[in-house]
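Only one protein chain is missing from this complex, and each of the others stays in its spot.
For chain A:
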Amino acid sequence: MYKIVEKERLNPTVTKMVVEAPAIAKKAKAGQFIILRSHEMGERIPLTVADYDREKGLVTIIYQLVGRSTMLLDNLEVGDAILDFVGPLGVPSHVEGMKRVCVVGGGVGCAIAYPTAKALYDNGTEVTVITGFRNKDLEILRDEFEAVSHHMYTMSDDGTVGEKGLVTNKLQELLDAGEVFDEVIAIGPLVMMKFVCQLTKQYDVKTTVSMNPIMIDGTGMCGCCRLSVNNEMKFACVDGPDFDGHQVDFDEAIARSRQYADFEAKAREKDCHLFHKEVR
């Protein structure tokens, strides 16, 4: 059992949790993830290691409430324990030997992008961060990103925070202004990553994306997380989750991410009933 020592709501749908998991805290690197299961009949869900404290043996996760499993996780409070918590899984992000990098985070993808930005910054890379949110209420990790970047831009769909527009608008503006990046790292919704890659391809800037397909075991055993990269089959849990964005088949990945949409919608309904009952 893995004890929850801290819980903080970052915005109405995103929560941060700090969990006691010394073995994982000791090994985790930016870009890696854990898989957790919050109760006996629960689903195994992957979440990125958003931060870790090796000394205290703590791992931070930041999750968005999207469906049943994240809602059940969110029912747990400080002092409660998570049933299963396994990791660090996946290949760490490549953060060495780069002079200038632009990290693009969209929505809760910022939680996944943050440890990578931090690792780059700690390695002496000049880090530009572009974050994007639908509106001000959904903004997360502003202070954290400011502490690990040299330039920071925030975009929102409605202009309630930062500039009005998409992350790709800002990225294009920077590239047009002659900014040179060794690499762009884009993490967020699949559609966002797809459009960032289309853009950077025109400017011939290497782009890494972090893929988050549906997973079960996370050890390369089920093939559920497979995707096409350069027309080859890859398993995101062991070969990734980071891939060369210019080689990823995003349309296929988008279709695959909807595999269980009907089931999930029903599970959410079930939950709403459940929660009504609990509220009484």
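Annotations
Here is the rule we use: a contact is a pair of C-beta atoms (placed from the backbone, for glycine too) under 8 Å apart; a residue touches a chain by one contact, two chains touch by 3 or more; residues count from 1.
FYI, contacts and distances are computed from a predicted model.
One subunit of the complex is not drawn; among "Molybdate transport system ATP-binding protein", "Glutamate synthase (NADPH/NADH) small chain", "Protocatechuate 3,4-dioxygenase subunit beta" or "DNA mismatch repair protein MutL", its UniProt record names it "Glutamate synthase (NADPH/NADH) small chain". In the complete complex, the residue from A:3, A:94, A:206 or A:256 that touches the missing chain is A:256.
Of the listed residues A:4, A:24 or A:190, the one in contact with the hidden chain in the full complex is A:24.
Check A:44, A:94 or A:142 against the missing chain and you find that the one touching it is A:44.
Residues touching the missing chain, restricted to chain A, are 23-24, 27, 37, 41-44, 68-69, 72, 83-89, 216-224, 226-228, 233, 238, 251-252, 255-256, 258-260, 263-264, 267 (touch as defined at the top).
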